[in-house]
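Every protein chain except one is present and positioned as in the full complex.
Right after this comes chain A.
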């Protein structure tokens, strides 16, 4: 097959893809939903900043301080443009997507926040879904425990779609926040944001998207989506680990209390009280991930040049190819949509009678095929399907069809070992 996308050329940008594993195995990296590999451009941008321009940001009154601050803030500009944020002040650098989600959850039911949209107590409701990553479950459980609010969730259909059958009842006048995943890290399902958001707006609630798995793979425009908050992480967008992003509507960020207190997030400090810097700095206590932000800026530049629409088309063709090829493996059952409609390049499956850990071990040891096995931090979703674990293959811009062939060959061998 050909995708009309020069993935072979793109692979040259990622040094790790040409390395061999011990025993002379080629690397077949099908674990990008877990973490993506990094192009030379990102590595070089970070090396260059660390070697030649590094200093702390926002406070050092010297040349390096200025250069470092400029690079850090330039990364904010790049990311704002990348996700279509109306204002650069709406981009908050966090440690990862989990921190971004926790930051927003912390704003509710907080005595220091008297904005009625964030008031929360017994009788109020929080809505998530059964297909969430633990990072979009646990912060809301903690919020419900703290405030006495009720945590509710959308179910998932047998096909792995969000069950909107009870949308009207589930999202109601008691709902304060709906936080769902944009693209499932297990099923590959892309959720219908528009339909959910329409109901959220009817009842006057707020809506957050966990976009960790969508921002790397499709053009995401926060203004067009129309939600209130969106979180993603740097390391899945060919950027480094240690940096994540929260986008929030400016007037909401202004209304929210700080999450972590410390240096750089203040305006003035007395012994008994402080006033805070405006967003985004209000949410960036302490020395931020400077070099990581610079790397993330280089990463979104790299992806923008290739074009997210082209990446999405490439992954769509790979997914079609993979779904067809996997269908020929006896005993293999895909968990998630089997059609390409509203679906990304993440394919999870079970192999009858063989535990995913055994599948992953043999794929890695004998074929150099890196997949993820387990519950992928989405245990409730696996419980929903009555399975303890799945094997997950995930694709990205540098994935080529030959790697899917290697996966399928590997799976046939796994079946032989356990026959």
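Following the convention adopted for this analysis, contacts are C-beta pairs under 8 Å (C-beta built on N, C-alpha and C of every residue); 3 or more make two chains touch, one makes a residue touch a chain; residues count from 1.
Rule of thumb we're sticking to: contacts and distances are computed from a predicted model.
Trainee: Going by UniProt, what is the name of the one chain that was not included in the view, given "DNA polymerase IV", "NAD(P)H-quinone oxidoreductase subunit 4L", "Electron transfer flavoprotein subunit alpha/FixB family protein" or "Nitrogen fixation NifU-like protein"?
Mentor: "Nitrogen fixation NifU-like protein"
Trainee: For the full complex, which residue in A:355, A:384 or A:409 touches the chain that was left out?
Mentor: Per the contact definition at the top, the residue touching the missing chain is A:355.
Trainee: If you put the missing chain back, which residues of chain A would it touch?
Mentor: Here the touching residues of chain A are 23, 354-358, 361-362, 364-366, 373-375, 379, 382, 388-389, 417-418.
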